[in-house]
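Sending over a structure as C-alpha cells; questions will come in a sec.
One chain of protein is taken out of this complex; the other chains stay put.
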Amino acid sequence: MNGKKIKVEPYFYLIPSFLVFGAFLFYPFFKTIYLSLYKTNKMGQAKLFVGVENYTSLLTSKSFYNSLIVTLVFVAIVVAGSMLLGLVTAVLCNKAFPGIRFFSTAFALPMAIASSSAAMIFKIMLHPSIGIINKIFHLDINWISDPRYALICVAILTAWLNSGINFLYFSAGLSNIDDTIYERASVDGASHIQQFFRLTLPGIAPIMFYTLVVDIIQAFQSFGQVKILTQGGPGESTNLIVYSIYRDAFFNYRFGSAAAQSVILFLIIMALTLIMFRVEKKGVKY
Amino acid sequence: MAEVVLKNVYKTYGENVNVVKDFNLEVKEKEFIVFVGPSGCGKSTTLRMIAGLEEISDGELYLQDEFANFLEPKERNLAFVFQSYALYPTMSVYENIAFSLRVRKVNKDEVDKRVREVAEMLGLTAVLPNRPKDLSGGQKQRVAIGNAIIRNPKLLLMDEPLSNLDAKLRTQMRVELAKIHEKLQNTIIYVTHDQIEAMTLGTRIVVMKDGIIQQVDSPKKLYQNPINRFVASFIGSPSMNFMDGRIQINGDHMYFDVLTKSRFDEKSKFLLPNKVKRALEDRFIRGNEAILGIRPEKFSYKQKSENDQYIDVWVHARELLGSDIYAYFEFQGKQMIASVPADTEVEVDSHVRLYIDLTDACVFDKETEENYMYIDSREEKRA
Partner (left out) sequence: MSETVVTDTVTTSAIKGRDAAMSMAVAEAKERQKIKQKHRKIKNMSLRILANTLMALIVLCPLLYAISVAFMPSGELFTMDMNILPKHPTLVNFAQALVKIPLAKFVINSFLVAGLITIGQIVSCSLAAFSFSFLEYKGKDLLFMLVMATMMVPGEAVIISNYLTVSGLGWLDTYKGLIIPYLTSAMGIFLFRQFYLSFPISLYESAKIDGCSNLRFVLKILIPLTKSAIGAMAVYTFINAWNMYMWPLLVTGSDQMRTVQIGIGMLNSVDAQSISLMIAGVVMIILPSISIFIVGQKQLIRGMFSGAVKG
C-alpha cells in the first residue's frame, strides 16, 4: 500500500462501538453538563440558562451534603467489607483441598445475583417481626426503618454482592504468585504469618489496587438495593447520590439539578481515580 | 561427623509410582556432591526431600546425625538455591538477600554488614536497591546464591542453579561456585542434568537413572571406571561409542567379534588386551554376547603403540572444537565419533584408517549392561 493514501478500512471496525459510545456516552456526557447549566421543564428540555445556579443551590443545600456524606460512608463500608470478604475467601481457597471447586463457586456466586433480587431477600431477612436475623440473635431491631442501621444494612448487602468478583480477582492474584517463593521462604525460616504479610500481601498489592479502584467506582453507582430496600430513607439516611439523582429527575422533574449532581458524581469519581493512580505510581510499583 | 545421611529413602506417588527408590548416601562435611542424571530421574525430588519441601515416603534422613524426616524446612538449618531463583518480586535485591536474617530478627547493623559483605563477594553492590525484574539472568542467579549463603549454612542445596543461563555465563558461574565452595567450606549438594557441570564441580558425583542410584564416585573414577553402560554413556562428552558383538577365545587370545551389519568387508574382530582378558576370564558370559565400549579419544589417526588395532572407516562429517576435532563415521551400521587433536588432518568424505587403543575399553553385559571391567573401590580397599 502506498503511504499517501489514507487507509479508511481500520476505522470501519470501530464504527459499531463508536456509534454507541457517541450516542450514549459522549453525547449524553456533554448534554449532562449542558443541562446542568439550565432550568428544565417537565419533559427535561432546557428552558432557562441559569449558569452555575444549579451547582450553587446544591452546594448550599443541606440535603445534598447529607447525600454526599452518606455516600462516602456507604462507599467506605462497602469497599472495606467486600475487599475483606473477598480476601478472606480467596485465602481460604488458595490451596487445593477436597471440595475446593464447590467452595470457590460458592464464594464467587454473589456476583451472579442482581442487586434488586438481593435487596428483596434482605428485606425478608431484616424484617422486624418475621426476619430471621432478629430471630437468630434474639433482637428486636427495626433494621430498615431505623436511621442508625439502615445505611449499614444496605452497605453490607452491597459488600456481599461485590465480594464475589473480588474473590475472583484475589484468587487470580494469589495464583499469580510463584509457588517456589513460598518454598524458598520456608527454607529461609519464615513462618506462615510472616509469609502472608511479607510475600502474599505485597504480591497481590497490584491486583488489590485495581480491585479497590473498581470497587469504589462500583459502590458509587449502587442503586437497586436502595430503591427496593429503603427508598433513600428513613429520613434521608440512605439517600445515596445516585438515588438522589433519580429522585430529583424522575419524581421532582428537576433535571437540571439532577444533571448537576451527575456532573459532581463524575468529578468525584474522576478525582478519586486520579489520586489513586498517582499514589500507586509512588507506592506499589514493581 | 556425617552431614547428611539417607537410608533406604523412597519417594512414592499414588499406589506404586516410585520416583526415588532405595536411595542410600552418606555425605561428609565439606563435600561438594552432585546429583546428575537425565530429567525425571528423581534427582531434584531427592534434593527436595532433604530440604523438607517434599515428604519422604519411606526410609530415613539424618541431618548432622539427627533424625530429620519430619523436621520443617526452617528447622533443618540449610539453604536452597532454586532453579527459577525464586526471588521475591516485591523486594529489593538488598531485602531479598537479607530476608532470611530479617525473619530471624537479627539486629539491623548486623544484617547490613552481612548483606554488604555478601554483595561485595558476588559483585552485587551496585544493584542492591534494584528490584529483581530489573536484573539480568546472571545477576538474579547471584542474588539467589547471596540469599542462600548469607546465613552461612553448613549445608547448601542447589537445584539446577545454572540451567537458565546462557553457555558463557554458565561457565563463568561454574568457576565462581567452585570458588565460593572453596571459601565458605560448607557442604554442597548440587543437582544438574549437565554432566560437564557435574564433572567440573563435584568432589563426588551421584549418577541416577529412573529413581535409582547407578554409581557414586569421584569424577575421575566415574569416567574411568563406570559401573554400567548408562553411566559410561552419560559421563563424558562426546559420549562413549558402543559396539555389539561376541567374545571369542582362540588359544591364548581373546577376541571381540563385532556383529556385522555392513555390506562391506570391514575389519570386525579386535584382539582384547590382557587387562580386559583377565577381567573377563573368570566371568560367565551368556552366549558370549557383550557390548564393547570405546571412548572417542581412544581413536587416533596415527598408530601410537604396536598394540593398537585399527579399522578402516568412511568419515562423513567433522566438527572443529578448538583444541579437538570430532570425526563422525559409521562402523558396522553404527554412528560413532572419534575425538582427535585439532592438528589432525580430518577430511570429510574420506576413507581413513583409525587406530584404537583398547587398553581402557569397557565390556558390558548384553543384558544387564553392567561393566565387566568395573572395580568396586570398596572391595579394592579391603583386598
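To keep things simple, chains are lettered A and B as they appear, and every chain counts its residues starting from 1.
Definition applied: contacts are C-beta pairs under 8 Å (C-beta built on N, C-alpha and C of every residue); 3 or more make two chains touch, one makes a residue touch a chain.
From a predicted model like this one, the values you see are computed outputs, not experimental measurements.
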Hidden-chain contact residue, picked from the options A:Val50, A:Leu72, A:Leu92 or A:Leu212: A:Leu92
Candidates A:Leu48, A:Ile121 or A:Val279 - the one touching the absent chain: A:Ile121
Contacts of chain A with the absent chain, listed as residue ranges: 6-7, 9-14, 16-18, 20-21, 23-29, 31-32, 35, 44, 85, 88-89, 92-93, 95, 97-99, 102-103, 105-118, 120-125, 127, 129-130, 132, 135-136, 160, 163, 168-169, 171-172, 176, 206-207, 210, 217, 220-221, 223-224, 227-228, 242, 245-246, 249-250, 255, 258-259, 262-263, 265-266, 269-270, 273
Residues in chain B touching the chain absent from view: 60, 67, 69-70
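Here is the rule we use: only the chains that are shown with their structure count from here on.
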Centroid spacing, where centroids are CA-atom means, of chain A and chain B in whole angstrom: 59
Parts of chain A lying in touch with chain B, wherever the complex brings them together: 178, 180-181, 183-191, 194, 198-199, 202-203, 205, 286
Contacting residues of chain B [partner chain A, same complex]: 51-53, 72-74, 76, 78-80, 82, 84, 86-91, 99-100, 103-104, 131, 133, 147
